[in-house]
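Quick one: structure below, then a few questions.
The other protein chains are all here in position, but one chain of the complex has been omitted.
For chain A:
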Amino acid sequence: MEIGDFQAPSPMQESENAVSESSKNSSEGSAEPFGSSGRPTVIARKKPIVVIVIGMAGSGKTTLMHRLVAHVQTARKRGYVLNLDPAVTSLPYTANIDIRDTVNYKNVMKEYHLGPNGGILTSLNLFATKFDEVVNLVERREGELDYVLVDTPGQIEIFTWSASGSIITEAFASTFPTVVCYVVDTPRSLSPVTFMSNMLYACGILYKTRLPLLLAFNKVDVAQHQFALEWMDDFEAFQAAVENDSSYSSGLSRSLCLVLDEFYRNLRNVGVSAVTGVGMVDFFAKLDESGTEYMQTYWVELERRRAEKELRDTERQQANLAALQRDLAESNGQKVVLSTTRQMEERNTEEEEVEEEEEEEEEYSENDLDEEESTEMFREMGGRL
């Protein structure tokens, strides 16, 4: 996507204020060497857990963020706060990095002649093109941090069904233990079908991000989430409730309930109230567990994918070299015009997609150190803006 005449986002600005008091006292550790690839192959020191707070508009993400930030400080943990919502008018907490410092959503709307949703999405897209800088900023501080809290745009699909949302998520996930916190509007999910609808969507997010999921039943001060726990625990009860509440055939509702039953086994949940502060200790305990799960499962998986990719790259290079040698032999030293791109594509039909995406990736990746990471994430996410 073209940025054109629009003034490129200003360099990342950071606010020192929100970082917890205790971190100011800890010594500034010198940057530890990571090795030539820029990526630690063994986690030499504990990395902060990144929690991306996602939820339907009105579920209370920002209020919850405020509560999380406050708890981090009272618990004497070290936190770093990011706001990715370009359209929020006032934040109840102070963010270390705020998308609004870099992109002005109203200007974006004017400049590109967009409506409010287009403006938010485009603002996020613009920010995503500079996201490697954000990750670098956090990486530089990682020895001093326990948690990185990320607030996302109001409407969930701006983050979950956009290329920039995927890019941002993957940028974090390939560098830090990352957990998705899905905020549930508990009072609004009281009917079985609405609850099912919400859970199906959360399941979609689990598959899309492939990261540990922490369900936060918010607003428990308004409506306790006991009903949810019962439904999550008792498949038959939930199915009966759904059949009562809808006109679906028992076959379909059973299949859907079965999917959800398995889904629940693969996530953690906690009841919280952003307003009263209930559930915070439990939240962070489950967050820590999710972080551990990430390291045991996802990090291993990520390393495996990286190793596979390296292997494929090496194989491709060797194949290209062999092809070149063949061509030289065939031409017997005469000058031959090689339609290189086409020949390579014919020989590497499987690599077609990878090549195209790598070309696209080169447009965005400015930092050589991050090239491998960018390629990985663009390839994984089919990155297009």
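Definition applied: a contact is a pair of C-beta atoms (placed from the backbone, for glycine too) under 8 Å apart; a residue touches a chain by one contact, two chains touch by 3 or more; residues count from 1.
Everything below uses one rule, namely that contacts and distances are computed from a predicted model.
One subunit of the complex is not drawn; among "mRNA export factor", "GPN-loop GTPase 3", "D-2-hydroxyglutarate dehydrogenase" or "S1 motif domain-containing protein", its UniProt record names it "GPN-loop GTPase 3". Touching the chain that is not shown, out of A:73, A:94 or A:117: A:117 (per the contact rule at the top).
Only one residue in the set A:77, A:130 or A:210 touches the chain that does not appear here, and it is A:210.
Residues of chain A in touch with the missing chain: 56-58, 87-89, 113-118, 120-121, 154-158, 161-163, 185, 188-189, 193-194, 196-198, 200-201, 203-205, 207-208, 210, 246-248, 251-252, 255-256, 258-259, 261-263, 265-266, 297-298, 301, 352-353, 356, 380-382, 384.
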